[in-house]
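Scroll down for the structure; my scribbles are underneath it.
Of the protein chains in this complex, all but one are displayed in their positions.
On to chain A.
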């Protein structure tokens, strides 16, 4: 009789496929995972605690560093929360700039996901194609805000910089280009037999599981729940655009893949309309006092980030700093289901499942 032994394996924090400093302690029997324990916190910077000593405008750069792949949405959620509390309404032009920036960020974020996911699965080229397009977006956002990743672009009551000359036209030209490239992505990857066999039916869960685990974003929509805050609880000016929410029924990695790629298409639709409706001129910042002191009380807002619902809770005691600030960071919540999904899978599927959740460690650790 051959005696087999379970092996304790540390995946991460320096493993190439954990997308940062995530660590998984797994017990494996051969290549089958018996138990998986995620260990997080390697990138914890205490954003929420730091925020308690900062004025509201000063917190904005910290939000950039949470989900660093789509920093614009993080900027927005904080500004939106403060605006809601203080009753500030941002001017139209600012809202359009915000939406364009956020949607560009969403596309960039999904492109990174697409590229790195394929890289995890072993295909090297898609990564470079995705980054070529992402580079264009990053350059556009760079022109807008002066930074490539940590934008620090939005302010309470508007945005910091107006769009430079010809920028809107650039966004306008980007939309058809991106559509064409998406077609190419589908031809290169989506129909590939090997890819399909790697992701179909892998890491699937039911609608009930998804809701119980508080998943959001594509992780929720892949199970057939049509829930997108841009549609269900429209914030900003999203009610002015005509777009769809991509939904799949299977709840596996393949469904999540499709949800994300289709979301890029929907974002392109929004961009197209936003560019068309873009106000010719107008202020980009509302009349806001130098030092913002929201009234005593609390507020919670939530918006749709590329990874799911990002929420911001502010408890204010009327001072210029928040009494308590809390972010609902979607990656952190989405990661919860991982141990359940990994049980009984093999090493190769570990990467496929972890990748399909689409976590950003800056956001998980906060």
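The criterion applied here is as follows: a contact is a pair of C-beta atoms (placed from the backbone, for glycine too) under 8 Å apart; a residue touches a chain by one contact, two chains touch by 3 or more; residues count from 1.
The criterion applied here is as follows: contacts and distances are computed from a predicted model.
> Can you match the unshown chain of the complex to its UniProt protein name from these: "ABC transporter permease", "Ferredoxin-NADP(+) reductase subunit alpha", "NADH-quinone oxidoreductase subunit H" or "Imidazole glycerol phosphate synthase subunit HisH"?
"NADH-quinone oxidoreductase subunit H"
> Of the residues listed, A:37, A:58, A:125 or A:277, which one is in contact with the missing chain?
In the complete complex, the chain left out is touched by residue A:125.
> Would you mind spotting which of A:9, A:25 or A:149 touches the chain that isn't drawn?
Looking across A:9, A:25 or A:149, the contact with the absent chain belongs to A:9.
> Out of A:301, A:351 or A:364, point to the residue that touches the absent chain in the complete complex.
A:351
> Identify the residues of chain A touching the omitted chain, counting contacts across the whole complex.
7, 9, 15-17, 31, 118-125, 128-129, 132, 188-189, 192, 194-195, 197-198, 346-351
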